[in-house]
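Of the protein chains in this complex, one is absent; all others appear in place.
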Amino acid sequence: MIKALTGSFFINGDTACAEGAISAGCLFFAGYPITPATEVAERMALRLPQVGGVYIQMEDEIASMNAVLGASWAGVKAMTATSGPGFSLMMENLGLGVMLETPAVLVNIQRAGPSTGLPTLVGQGDMMQARWGSHGCYEIIALAPSSPQEMFDFTLMAFNLSEKYRVPVLIMSDEVVGHMSEKVIIPPVALEDLVSRKRPKTGPDKYLQYKADADLVPPMAIAGEGYRFHATGLTHDERGYPAMTAEAQDRLVRRLVDKIRFNKKDIINYKEVQVDDADVVVCAYGISARIARMAVQQARQQGIRAGMLQLITVWPFAEERVRTLAAQVKAFIVPEINYGQIVFEVERCAGGKTKTVLLPHMGGSVHKPETILEAIKELAK
Amino acid sequence: MSEGNVAVEATSIEKYLRQDRMPHIWCPGCGIGSVLGCFLRAVDRSQINPDKVAVVSGIGCTGRVAGYVKLDSFHTTHGRAVPFATGLKLANPELKVVVFSGDGDLVAIGGNHLIHAARRNIDMTIICVNNFNYGMTGGQVGPTAPFQARTTTTPYGNFEPPFNLPYLVAASGAPYVARWTVIHLRQLESAIVEALARSGFNFIEVIGPCPPVYGRMNKEPTGMDSLHYYQQKSVIRNGSDPKDAGIDLNGTIVVGKFVDSKRPTLWDSLSQVFAKAKERTRID
Partner (left out) sequence: MKLWRKPFDHNEKAVAPAKVHIDKERCKGCRYCVEFCPRKVLSMSSEIGPKGYNPAMVSDESKCLACGFCEAICPEFAIKLSGNSATAAGTEDAVQTAKK
């Protein structure tokens, strides 16, 4: 019987993402076909039965998200993949996942929007939606891979983060990364390196469904083990019972948000290229980070002190790092395949200490390295 | 619970209720409590391990059932109990999954999920309490409200024909379809016992009163009026064709077990997929 792959492969981003999930121990995928995420579903349909997992194609994205939550509550690592239109459909139940504190991974292979947009072409226009898409007040974790290798690595990371913090984790990829084929090295993943949700230490009589530990994460009971718990999307107290009061709302919402905010140091991740002495830093994520990397290299060759900050976790945003860099650089350049989303976060954190320049691209193709290089040259003067 | 100074031994179903949440919120005369009682007695009689039972409900009055049962229970979003239950069941086939929700939740917003789950014939029992309206939000029309019924959003009478639920679910492929009313307690309990013992997608519709809103606006101002209506106008026709089960305003209610058949379940087919995948020697 075939299990997780190991070795060196030439595969596309979507496939690498699916393999990342399998290596992470994912045993359930519920999805719906949508360009450019379909290949994730197809790979999972092929591989999950080989490793003893279940692939089910649901009737729509809403059903997919719910099935993923249900599977997670039955104790199984679960994932779904979609693109913009499906991402919008999944929002309500992403909120349910946050409220019930359910580990799950939701992959969005972004395409140009709004609405049907350019189904087969790249966009990065869902970044703010990733943070604020569901109603109500909550905090989420979102990662942005920029290569098939990162698709594999970050999917593995996403499962670990979602299990550790009992929160759905988003993988905000894009069509270029999803459909490009590159070398991906899949290492053997040891069980000890995989994180699984905290289990209750007490028996059913003493267990309180939503009583958090010091890290603000409550141990999770799963269905069928005799804990006889109640999980509701209504505002609830520590017993899990609906509690329709302002006090309960305050306690719960604060904890759901603080659960991520207080653990930022563990969650936030970024890669830096020659940032230490940089006059201009390009702050990028996803496929734009690949192009920015090239522009920075070219700038350095021309003697300009440029650097790149690649956001691995886009949410929570790397506020502290950007704030620190703002004191050092003459400008931040933010190339995004949208008309300005993450640039506002950079600008906010720069706090007026330095210029923040957006290089927008509406979608359909990626930035040219020259565009970024020109901007670097201009701002480094 | 006690009566005066006399302590009463908790009967078998009290142990399945969250005592710290009683009394429940349902209106006087609402039948949901009675249906819940039938369900809990059925669970008890079936001798299923209660630790393996998972109750999933949606939003609405019937959806509140999940909060009162002392079993693993999930109060999910509106219309999405069925796909959530699908995920639960597929990830852990040992769970006995029961979806307990209302007509608006299961058939309107959840309609798509309902018919697909029936099509798949996934192992689960659905108890749909049909009170012909959206009770929790004040009595708006729903897809099962009889033609010409008055509701808060059809002040001139419902101008849409309703779904015939047994017909819809049977046509979608459910191998077990039954309908009872709140007054048919013993038959309902037996139906639930039967459904819990069977594999496949088992659908039980229960017609129930909604005195403060639907009932008040449609000549059933008290729960008693509704129950008398069910008593007088319901006709037991086991085995009858679900297409004849439509309900007109204040008309005959055909009840009974309409479909009782067998067909391969989702897990039967999935097992074959696992077998094929095991034999495969190449990844792709």
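For reference, chains read A and B in written order, and residue numbers begin at 1 within each chain.
Please note the rule applied: a residue touches a chain if its C-beta (ideal position, glycine included) is under 8 Å from a C-beta of that chain, and two chains touch if they have at least 3 such contacts.
Everything quoted here is computed from the prediction, not taken from an experiment.
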{"item": "Visible contact partners (per top-of-document touch definition) of the missing chain", "value": "B"}
{"item": "Hidden-chain contact residue, picked from the options B:29, B:200 or B:242", "value": "B:29"}
{"item": "Selected residue (touches chain absent from view) among B:38, B:127, B:145 or B:254", "value": "B:38"}
{"item": "Residue, one of B:71, B:118 or B:227, that touches the chain absent here", "value": "B:227"}
{"item": "Touch list for chain B against the chain that is not drawn", "value": "1-3, 6, 8-9, 11, 13-14, 17, 22-24, 26-34, 37-38, 41-42, 45-47, 182-183, 185-186, 189-190, 193-194, 197-198, 223-224, 227"}
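By our rule, only the chains that are shown with their structure count from here on.
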{"item": "Parts of chain B lying in touch with chain A, wherever the complex brings them together", "value": "18, 20-21, 50-52, 54, 56, 66-67, 70-77, 80, 82-92, 94-95, 112-113, 116, 270, 273-274, 276-278, 280-281, 283-284"}
{"item": "Touch list for chain A against partner chain B, complex", "value": "1-2, 5, 27-28, 30, 46-47, 49-50, 52, 54, 56, 58-60, 62-64, 66-76, 78, 92-93, 96, 100, 223-234, 241-242"}
